[in-house]
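Encoded as structure tokens, here's the structure I'll be asking about.
A single protein chain has been omitted; all remaining protein chains appear in their positions.
Let's look at chain A:
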Amino acid sequence: MRNNFKSAGIRHLSFNNLPIRYKLIIHFLLISILPSIGLGFLIHWTVDRVLDRQVTNNTLQLIGKVNESLETYVENLQNMTFLVAFNPDVQRFLESDRELGSLQESAQEEDHYDIRKFLQGFTTLHSEVAGIMIVNSDGKYISNEMYARTESDLTRESWYQEAVRNKGIFKIVGHPNERNVTNHVNYKNSEVVSAVRAILDPDTQQVKGVVLIDLKLRVIAETAQDVRLGKTGYLTVIDSNGELIYAPSDPYIEHIPLEWLNKDSSGTHSHQADGRKLQFIYRVSPFTNWTTVGVFATEDSILEIREIRFYVVSFVFVVCLLGMTASFYLAHSISRPIGQLMSFMQKAQSGDLTIRYWGDRSDEIGLLGRRFNEMLLQINRLISLTERQEQQKREAELSSLQAHIKPHFLYNTLDTIHWVARRKGAVDIAEMAESLSKLFRIGLSKGNVIIPLSDEIEHIRSYLQIQHVRYQNKLDYVLMVDPAVQELSVLKLILQPIVENAIYHGIKERRGPGLIEVEAKEQGSNLVMTIRDNGKGMTEEQLSKLHRALEQVVSSEAEPGAGRSPREDWANQTAGAVRRGQETKGYGILNVQARLRLTFGDKYGLSLASTLGEGTVVTVTHPLIRDEYNLNGVDR
């Protein structure tokens, strides 16, 4: 049983062994903090995902818009090249080579002046144009803003060749690196993007010349820079060769390899670069062949996410703080009175029964405290009752002892009488005195309460012997003691008062000789002693009166009585019983009954049966006591 219980306890974890305070704290913390942390994580995760998706979508849309406006600019450039080619002065300039000499030099100059004025119109309307240059197949050129650095032939330049290769199709050649053309206004190569278009003779498909337009990069930069991606994201534009058209001043990555981006016309791509994870969102413009790329550092979450995370963490912190405070307070308020109660109980356990729980709480703890107080009261009451009973017993013993102190002197005297009688030859007297002295000696029995049954029987025998001498033939007696019970111990002087009763109220009142049988034997788990006489017996009234008296002794112990002081109650009843006993003839019997009951409990005691004219039987039920010292020890 016990082992089972223990292993079950281990199975329930040592949680059960924790003080209630910690249990409560853990409980409160679990229900306050765990859900809020969980909620925080959930919010963070969701927001992260949703925002990430939205940012990607938004970025793609923004990139689309940027591409659109870039396309508009480039389209404008293309239109300019056409407008330039349509101009008759320009046409003349382009063909001047073939009709050399047909025009006057002054007329030619006038044409050039007109062309410059015409070109000025474009830069008037389009401030994003850094310069326009028209080169004919001879390598002669006209421009307001640009001129060749050296005299070398411009038709050998790579951009010119590129234009020729494209056969009249507009082409963006990117940054003008290593070309022999410079801009008077000092636009650096990195500040412009060049576009070229060859002007063809529609009949012969011969290249008549090339229009070169420089677009200020600032326009593209403004378009791309206007877009802010997340926290530190930016837009960059690269051309179809992977060359950078535009990038902000401090990019994450200097060069984006084309193979990362060329799978589709648009998409996303992640890549490790420079020790950090970068995310690229890109879209190719089919018209310009430029790819606009949004670049993010993946670990730098979006500003909004950081803000949301900050609020979530703050919230969890506040909940933790409040939850902790609340749980500690609650746990304290619940466990402290329990602890107090426990210490009260400990004090009570260690013997201080005057301790009381003080408190005006009306919750369970308060109720428990009041019950505890009541319990202590009850215990006190019972203890004082027990004390009183003990005292009662002592008093009874004392009175029986006192009853024996006087006989002590008698006992010595009797001994003297015995010897004097024997010397004088008075056998009767000597025998009587001896019996009497024996009677007293056993009656005293050194003050012991419990004596061997043999002694008790000897005592009775002595008593009967004396009575026999006194009543001569009128009294006969038989002692039938089972040898098996000889060694048992019994309460002292329980038989004598009964036998005395039997002689004085039974045999003496009877005519003719009477017989008293005393029998002792083991019956069940009890020692049963029976005193039988064939004397006068009792009337019904007397018998029932005696029964009541005996039961009152019993009832006074079984029911201490509610309301009245049990001690008082008991004393009254006992006194009543004793008084009535004196009036009748039951004092000795009631005394025996009281002593038996006080010593052994209600289970034991006397029972009476009597028939008028035929005799009385008194049965004493006594526990089997094999070791008198044990009982004496306990008794003491």
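Rule of thumb we're sticking to: a contact is a pair of C-beta atoms (placed from the backbone, for glycine too) under 8 Å apart; a residue touches a chain by one contact, two chains touch by 3 or more; residues count from 1.
The rule is simple: contacts and distances are computed from a predicted model.
*Asks:* Absent chain per UniProt: "Sugar ABC transporter substrate-binding protein", "Acetolactate synthase small subunit", "L-lactate dehydrogenase complex protein LldE" or "Aminomethyltransferase"?
*Replies:* "Sugar ABC transporter substrate-binding protein"
*Asks:* One chain is left out of this view; which of A:175, A:197, A:216 or A:438 touches it in the full complex?
*Replies:* A:216
*Asks:* Touching the hidden chain in the complete assembly: which of A:56, A:69, A:87 or A:123 does that?
*Replies:* A:123
*Asks:* Can you work out which residue in A:32, A:58, A:108 or A:182 touches the chain that's missing from view?
*Replies:* A:182
*Asks:* In the full complex, which residues of chain A touch the absent chain?
*Replies:* 113, 120-125, 127, 144-145, 147, 182-187, 216, 218, 221-222, 225-226, 231-232, 303, 306, 310, 313-314, 317, 320-321, 324, 328
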